[in-house]
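Missing here is one protein chain; the remaining ones are kept as they sit in the complex.
Presenting chain A:
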Amino acid sequence: MFKYKLFDSIGFIRAVFLIAFFILIFLASVTYRHIKELDKINDSIINTYEISIELGQLTSYLKDAETGYRGYIITNDSIYLEPFIDARKNINNSFQSLNHTIRYDPKKQIRLKRIYDLVDKRFSYFKNNFTNKKEFNTYFNNGKLVMDSLKTEVNIMLNTENKLLNSKGKLYRYNNSNTPLIIFSTFLISILLLSLGYLLIIKNYKDLINQNIRLKIFDESSNQAEILGKYGSWLLNLENKTFDYSDNKFRLLGCEPQSFLPTVENLISYIHPDDKEIIIDAFEQIKEKKFLPLTYYRIIKKDTLEVRYFRTTGKIFVDRLNNQKMIGTTQDITEDFNKTQLIELRNKELEQNNKELTEFNHVASHDLQEPLRKIQTFISRIEDKEKENLSETGQDYFQKIQEASNRMRVLIDDLLQYSRTNRSEKKFETVDLNTIFSNAISELSESITEKNAQINAEKLHKIQGIPFQLEQLFINLIGNSLKYSKTDVPAIVTITSKRIKASKAPKLNEKSKREFIKIIFKDNGLGFEQEYAERIFLLFNRLHGKKDYPGTGVGLAICKKIVENHKGYIFAKGKLNEGAVFEVYLPA
């Protein structure tokens, strides 16, 4: 937008100056012609003036000659002849100069010749000795006649000159009466145009200065961004293979900003020997591809000789001089690279650990089952066939072996279940918690009857989950309440569910806007001290002696695992001898 505006005004300024230039040329030529004309007129005025003066002088010389002559005649003193002789000389000079003045005008030359002839004739009537009065009179009269016609000729010539001068002046005035106005107005117009051009130039100049300031600011901020982001930009001239680096590009290479003229060759000298091929190939492909795809390579820093990981990309464009250039960015990604490597390493370790753990679980639970099963089978065989043959102590020991092996069986079964909770496929589907509840009840029916317990559930929600795991969760939690119920009062377990926003449940410490289904299992059993509320979910953690309450400490750990598999939360609240409350939050 801005660019176009600037271009427009440049065109406009160019037009203004062009017009002003032509006007000035026109003005100059008009003035020149005018001066030339004035010069001509001046010449002819001078010419006329010279002719008039010379003619006047000629006449006065003639008069001098006549006066001298008359004096001589009267006094006969030869002293009076001197002016007469001088006059003749002067007249000749005058003629010569007149002849010179009018040498280009044949008409005037003819007239001058006539005047000259008349002068000659006049002089022929000057005679020293007259023989008689009659002769004197004749000469004198003829002389006067010649003089008169001479005067007439001179006057005619003078008049002609004056007329010529007048007519030339008139013509000039007629032709050039408008010239001053034209010159003045065109001059004004060109001044106006030049002023307009000047104003525009000043305006553009100011705009340019402002743009320049803005550019400098952006340049500085991009400099800072480059330092923070550990990247540098470059401009590659594809014709001569030279670069233009930003300051930070130099720093990334471990050099002082603008400390050398970057070229493709010296760029390659910084690159790690194993990666030089990558860059050479990339440059070879630039011209056909028209861009530089993301390229990863290593460099060796000049100052610290450190190996750094770089990532670069670029795009070709053609500049105003039709040179192919590429503008690009290079980033130092060493930190990211190291982090990724570390994460990858950690991941591998974790995977390995997980695998070993699973393997161990499998061995511990599965492979241990086999010898145990045999022990138990043999125990049952002894019990059936050989028990009577044992002494009382023997039978007692045998009883202990049986109990220990039974306990081991429970432990292994629980462990197996726990590891299965970890390993099994996590296929989520819509689960109706009401169905889950009734399945759990039927699974626990035996111990419910035994404990004379009352299990109540209001209408429960539907959620997305793994059905058999959720069933296990319900069985374990209800089973837990049954197990730790009071002996003197019938056990009552109440299960409720409600939809709740994460923000309304500060315990979850969740900032998301997710919604949860909160399921509450409340019983009237033995409860526990609140300080154990977290410990009870740990694997093999028990709050009671084995003798009092059978169990392995796996049940609630399984519950926690299941809830975590569903990306939910489980909390326990308890008060000794007043009952326990388990809160389960599962994503809605």
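The definition used in the following text is that a residue touches a chain if its C-beta (ideal position, glycine included) is under 8 Å from a C-beta of that chain, and two chains touch if they have at least 3 such contacts; residues count from 1.
We take it that contacts and distances are computed from a predicted model.
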{"item": "Per UniProt, the name of the complex member that is left out, chosen from \"ATP synthase subunit a\", \"Branched-chain amino acid ABC transporter permease\", \"Response regulator\" or \"Insulinase family protein\"", "value": "\"Response regulator\""}
{"item": "Touch criterion as defined above, residue of A:Arg373, A:Lys426 or A:Lys498 at the omitted chain", "value": "A:Arg373"}
{"item": "Touch list for chain A against the chain that is not drawn", "value": "366, 369-370, 372-374, 376-377, 380-381, 384, 409, 420, 424"}
